[in-house]
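In this view, the complex is presented without one of its protein chains, the others remaining in place.
Labels run A and B following the written order; every chain starts at residue 1.
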Amino acid sequence: MLKRLNFPGDMRIREEFNAWLFVLPTALGLLIFQLFPVLFSLYVSFTNWNLITPPKWLGFQNYRDLFTIDPFFVSTLRNTVLYAVGTVSFSLFFAILVALLLNQQLKGKEFFRAVFFLPVVLPTASAALAWTWMYDTNAGIINSFLKLLGLAPIPWLVNTNYALWALIIEAIWASLGFNTIIFLAGLQNISKDYYEAASIDGANAWQKFVNITLPLLSPTTFFVLVTSIINAVQIFDLPFIMTGGGPANATQTIVMYIYSNAFRLQRMGLASAVGYMVFIIILGLTYLNFKFEKKWVFYEEAV
Amino acid sequence: MIVARSRMVRFSKQALNYVLLVVLAFIVLFPILWLVSSAFKTPAQQYEWPPRFLPSPIYLGNFASLFKVMPMPIYLMNTLVIAVFSVIGMCISSSLAAFATARMNFHGRNVLFAMLMMTLMIPYAITMIPSFFIFTRLKWIDTFLPLIVPNFFGGAFMIFLLRQAYRSIPQEMMDAAQLDGASYFKIYWLIFIPLTIPIMVTVALLTFLWSWNDLLGPLIYLNDPQLYTVQRGLSQLTGRSGTGIDRRGIIMAGSLLGMLPMLVIYLFGQRYFIQGLTRSGSKG
Partner (left out) sequence: MNKIIDAWIEIQKGKGVTVEVERQYGSWDEYWGKLQTQLAAGTPPDIGIADYGRVVSYARDGVILNIEEQVNLSGFSMDKMMPAALAQYRWKEGDFDSGNPEGDLYGLPADAQPQVMVYNKKMFDEAGVAYPTDDWTWDDMLEAAKKLTKADQSQYGFFLSPGLMWRGIWVNSAGGSFHTPDYKKSTINSAETKEAFQWLWDAIWVHKVSPLPPAPNSQAPNPFLSRQVAMTIDGVWWLTDFANGLEPGEWDTCMFPKHPKTGKRTTTVEADGFWIFKNAKEKDLAFDLLTFFCSEDGQKRFDAEGYLIPGNHADVANAWYAKTPPDNKKKILENINQDSVKVDITYYQAATVMSVVDPIWMAAFYDGGDLGVALEASEAAMNAELDKAWASFTG
């Protein structure tokens, strides 16, 4: 039974009305949980607020304090950057490696893929508990292996220099599968024709890798780089459980610092300012990435 | 001769490939295997040298001790409730928004979608405190609401995934349905949803995963120990407080329980995770 089409204008209004009904929850969510927080956070970051007494306007003092008299911010920032660099670089390296290994005609490919991806779905808190035991200086299994190889045990979580590495290693383990899957998809998008043509020209495996794989993989690499950095900078669960920020604050990260300022010390203003620093860093890094995208990401369409 | 050699080269390359993969896979799996083994070891065996892989006898006491220290069943229940409702909320709100932005025309559609995608850059660090402020004013602290309700307002990434899936449904189907006089909701409910069950499952699983694994949220909003989630409860096992030699075993048992549901879900649904994410990644 065909209904008669009404005026086009009528239909347009009907569509518009219905569409807004559909997106209403999301639009509200955007307003309440994204837009409002961004603005409110900015406002609070210029104040001195402890949730009880009314906020007191401080101007840029919080931001100035962060870089001058605040005893922890700079070192926390350093820790976070070191952690991010270590995690992202090694994670990228291993992910590409494993993706290359998986990108063959292999039996059991799905099985391997599933294995590598498993740590991604595991709760960080639970995994961190297990890893903390593995890192135990005296009785942990990692040092046991080192002992087996005749090496000295490493004071993983007790030494201020090694602790960050302990985190990085766990983080690589936890994110490897995710990045591998994405690289795998990227690799599979590269047409075999290129390789065949290169073979005909007499290229060896390494040359093929450098001149075909890497460039054509660069959009994927770019994507993984950006997302990995954004994730790494915001790490919380892992250091919170494994080291509590120690030893001697060597593993305190930015989000941990926000948490302790906001919810342990009730310094909402300072915490918001730190939060905005994170925001700025992420925006800055992403901008830099996009800027360099033109230089080193190679899109097929240009060929 | 050349053929034979190249086949041998290919074979040994494949063999090397396999070996590397097996070694790496073992390294990746090792922590989990070690965790499972430790969870069933007696306190004395935890400190054995050389360490053994298979505990014998298989000791269940760690779990008993764990349950004495914290009410795990309650935590499991709490976490389940929060996760399930979060999934329901996310699926409904995100699919509605995805459908509208995928197949409907309205003013501000592109702006809305662009803004939505931009929110992926807004770190939790920024939204954490204002959200806390809102929920304090609403007096929702020490309830599950702050952890569940935001899911009813959609999630940018999920909308992205669903929208991609909806756009792959031919426009003709939509046109035909409209000619038949179906309402937008009917089209959404009776055509688009059934045709995109796999991606919906992915969204559900990802939301469940995110909710189950969440530590910071419960840390901030749940003070009453009776309301704790599993990860929140487990976080109490850190630090020097707590007595006894059985501590190690308790922590291992707790860690295992904290992971177990995700392990099981993964066992049966891993392709939904992997395929869903692959699709989002290749586009970049």
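Just so we're on the same page, contacts are C-beta pairs under 8 Å (C-beta built on N, C-alpha and C of every residue); 3 or more make two chains touch, one makes a residue touch a chain.
Every value quoted in this text rests on a predicted model; they were computed, and no experiment measured them.
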TODO: Just list which of the chains on display the missing one touches.
DONE: A, B
Open item on the list: I'm checking contacts with the chain that's been left out. Which of B:141, B:169, B:193 or B:265 qualifies?
Closed with: B:141
Task: Among B:83, B:96, B:204 or B:237, residue touching the chain not depicted - done: B:237
Task: Contact residue for the chain not shown (choose from B:9, B:197, B:245 or B:264) - done: B:245
- [ ] Could you please point out the chain A residues that touch the chain left off the display?
- [x] 50-52, 69, 71-72, 129, 132-133, 136-138, 155-161, 163, 241-250, 263-266
TODO: May I ask you to list the residues on chain B that touch the chain which is not drawn?
DONE: 136, 139, 141, 223-225, 236-245, 247-248, 251
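Simple rule for what comes next: only the chains that are shown with their structure count from here on.
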Task: Interface residues, chain B side, partner chain A - complex - done: 14, 17-18, 20-21, 24-25, 28-29, 31-32, 34-35, 38, 46-47, 49-51, 93-94, 96-97, 99-101, 104-107, 109, 112, 115-116, 119, 121-134, 136, 150, 152-154, 159, 179-181, 183-185, 188, 209, 212-213, 215-216, 219-220, 230-231, 234-235, 237-239, 248, 251-252, 254-256, 258-259, 262-263, 265-266, 270, 273-274, 277-278, 281-282, 284
TODO: Would you pull the chain A residues touching chain B in the complex into a rising list?
DONE: 1-3, 12, 15-16, 18-20, 22-23, 25-30, 32-34, 36-38, 40-41, 44, 51, 98, 101-102, 104, 106, 112-127, 129-134, 139, 141, 144, 148, 173, 176-178, 181-182, 184-186, 189, 219-220, 222-224, 230, 233-234, 236-237, 240-241, 244, 254-255, 258-259, 262-263, 268, 271-272, 274-276, 278-279, 282-283, 286
